[in-house]
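Missing here is one protein chain; the remaining ones are kept as they sit in the complex.
For clarity, chains are labelled A, B and C in written order, and residue numbers in each chain start from 1.
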Amino acid sequence: MADIRARIAKRAAKEFKDGDIANLGIGLPTMIPDFLPEGVSIVLHSENGFTGLAGTPEPGEEDYRVIDSGGKWVTTAPYVNFFGAEESFAIIRGGHLDMTVLGAMQVDEEANLANWIIPGKNVAGMGGAMDLVVGAKKVVIAMTHTQKGNHKIMKKCTLPLTAKKVVDMIITEMCVMEFIDGKLTLTEIHPDYTLEDVKAATEAEFAVSPNLKVMEEE
Amino acid sequence: MADIRARIAKRAAKEFKDGDIANLGIGLPTMIPDFLPEGVSIVLHSENGFTGLAGTPEPGEEDYRVIDSGGKWVTTAPYVNFFGAEESFAIIRGGHLDMTVLGAMQVDEEANLANWIIPGKNVAGMGGAMDLVVGAKKVVIAMTHTQKGNHKIMKKCTLPLTAKKVVDMIITEMCVMEFIDGKLTLTEIHPDYTLEDVKAATEAEFAVSPNLKVMEEE
Amino acid sequence: MKNKMLTAAEAVSVIKDGDTIAVGGFLGTGSPEILLDALVAQGTKHLTLIANDGGMRDDNPYTGGRHKGVAKLIANGQVDHIIASHVGVNPDIFAGMSAGTLKCTLVPQGSLAEKLRAAGAGLGGVLTPTGLGTPVEEGKRIIEIEGVDYLLELPLKPKVSLIRADYCDKFGNFTMLKATKTFNHVMAMAGEIVIVAAEKVFEIGEKDPDFYQVSGVYVDMIVEGEEPWQI
Partner (left out) sequence: MKNKMLTAAEAVSVIKDGDTIAVGGFLGTGSPEILLDALVAQGTKHLTLIANDGGMRDDNPYTGGRHKGVAKLIANGQVDHIIASHVGVNPDIFAGMSAGTLKCTLVPQGSLAEKLRAAGAGLGGVLTPTGLGTPVEEGKRIIEIEGVDYLLELPLKPKVSLIRADYCDKFGNFTMLKATKTFNHVMAMAGEIVIVAAEKVFEIGEKDPDFYQVSGVYVDMIVEGEEPWQI
């Protein structure tokens, strides 16, 4: 499982170019900075109000004024700039983020996304997720292909949506899929899996790119 | 004429209470701070981006970064704070100004205001005037009662409007009129004039307050 | 000039049972703790609370063992209705919802900021694509512009806003350091009455004008003595 998560994060890391401004969702996406290619450094936006999220402070070095959007104490890059919610979400919603990478519960053929209501659980709230996926220039979903045997890439999301028609790319341990001219298209497949494996694990209909590539580990 | 202008400014000055935040239009209204009653100091907002407009700098003491909305170099109060247009007009439009005092070409019975298009002249633009009269808590029009014998307090404005139903009070050399329950009402009259004089100089219909007072010079 | 300096107890006495208040900060960081403490002491009930979240309860490892931010009000049963973007961090909120004592309205974080700003800036509303096709659109108008749909988000105006600043002057101009800014500026714009709790209050003119980030025209009351959070 650790391998699978790292595989997904590594592949997602390749989507970035130097200087990109991005917001990474909690969990798997936060592993991405560790896997950025040589010469690529990115600027991380934290929706509670800054650009220039860096790492975790040493114990005793915490700054009580600097938390991330999960409430954890964090450190910042030298180019950090802090701002209020109105500015933080103007940055998000105004198209100033090159990319956001988030997990999902479901994605469907129409690029709809569901990732905020877990059935049977209390609804914690969308926080900034709805804004992020509507506002970022590119929305990448990084997730395991299925969840306890259940499909996550659906014909139509059955869970309440986070947003409609917003997903650009899906990266799983099995493959990479992209919405090309609005059509969900398989563009890379991991050597461990066959096309039949991917089809079986995917409820959605998808096209196969004529340039289908191998999803490389390194 | 100088006397008349000072009379109007003096009367307008009495509308302020200590600490009021105000924006004063160009011309006559800028004389108001000189006539504020003892113990009353007000905060002047300049729509190009600050609260704390003060006076005129000594020659050689100009700060090229500090102009007023007319483009003139000015000085600032010790509590000055500077901001951009989005904030300056949020202050204006969000009801954070206690008062604005402006001149007018026409005001009418419905509290409509026309003060931005001069017939036969080029249209310079409304600048911040439309925002000011819509946003300020109280809108006081300080002007001469007539213009070259023409009425300015009309049944209905004939010039293009600056805003609809925004005027709260009119102060002229002849009298003070207020909109009380939506009805234009004469509340003060200057000792130099009779009610008939005011009626002759006013096209609008107006009520006379049962508490009609003398418009005092001092 | 008006004197705006008050004690925390004097300032929060303007808040009455049933009022709508807004409290700045994000998970407690940037929240005005001395005003919240005074409001807990005052015991005002049936509040509608506008905040990004529910703060952090004392058992959260990032609190140093005391309730952080609006968690104080919720733990003390003073809130009937919370309007927030995310309430998952404070378990008291789910408990209150289950018990039927707390209503929760969820608003996307960016829309929450814009709704507050709209109230403060005199806008009748703003159009946003955020929330379209989701449960957020329930009961809201959809406005189409050149073939594109937007949700109409209306202004959200608190009676009282409780703001945290690091520095303030006696006019009310204030400055927030680092990531304590969240929601404090827009709530200062939006509140009918605005109370700022500052770590340090300077005399007017003591600092350069550009030292202050937000104009004191929004501020009605100032309370000194906000402390750095204990880590």
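Keep this in mind: a residue touches a chain if its C-beta (ideal position, glycine included) is under 8 Å from a C-beta of that chain, and two chains touch if they have at least 3 such contacts.
In this text the structure is predicted, and so the values were computed from the model without any measurement.
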Note: the excluded chain touches shown chains A, B, C
Per the whole complex, from B:T162, B:T185 or B:T202 the residue touching the absent chain is B:T162
By the document's definition of touch, the residue of B:D18, B:E86 or B:D192 touching the omitted chain is B:E86
In the full complex, subunit B touches the hidden chain through residues 46-50, 62-67, 69, 71-73, 82-86, 88-89, 92-93, 112, 117, 122-131, 134-135, 160-164
Residue positions on subunit A contacting the omitted chain are 18-19, 21, 41, 43, 45, 50-52, 76, 78-83, 87, 89-96, 134-135
In the full complex, subunit C touches the hidden chain through residues 114, 118, 121-129, 143, 145, 148, 150, 152, 154, 175, 177-178, 209-210, 213
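One rule holds for everything that comes next: only the chains that are shown with their structure count from here on.
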Contact graph of the chains (line, ring, star, complete, other): line
Centre-most chain by CA centroid is C
The distance between the C-alpha centres of subunit A and subunit C, rounded to whole Å, is 29
Taking each chain's mean CA coordinate, subunit B and subunit C are separated, in whole Å, by 35
Chain-centre distance (mean CA atoms) for subunit A and subunit B, in whole Å, is 55
Subunit C touches at least 2 other chains through residues 117
Flagged in subunit B as touching 2+ other chains are none
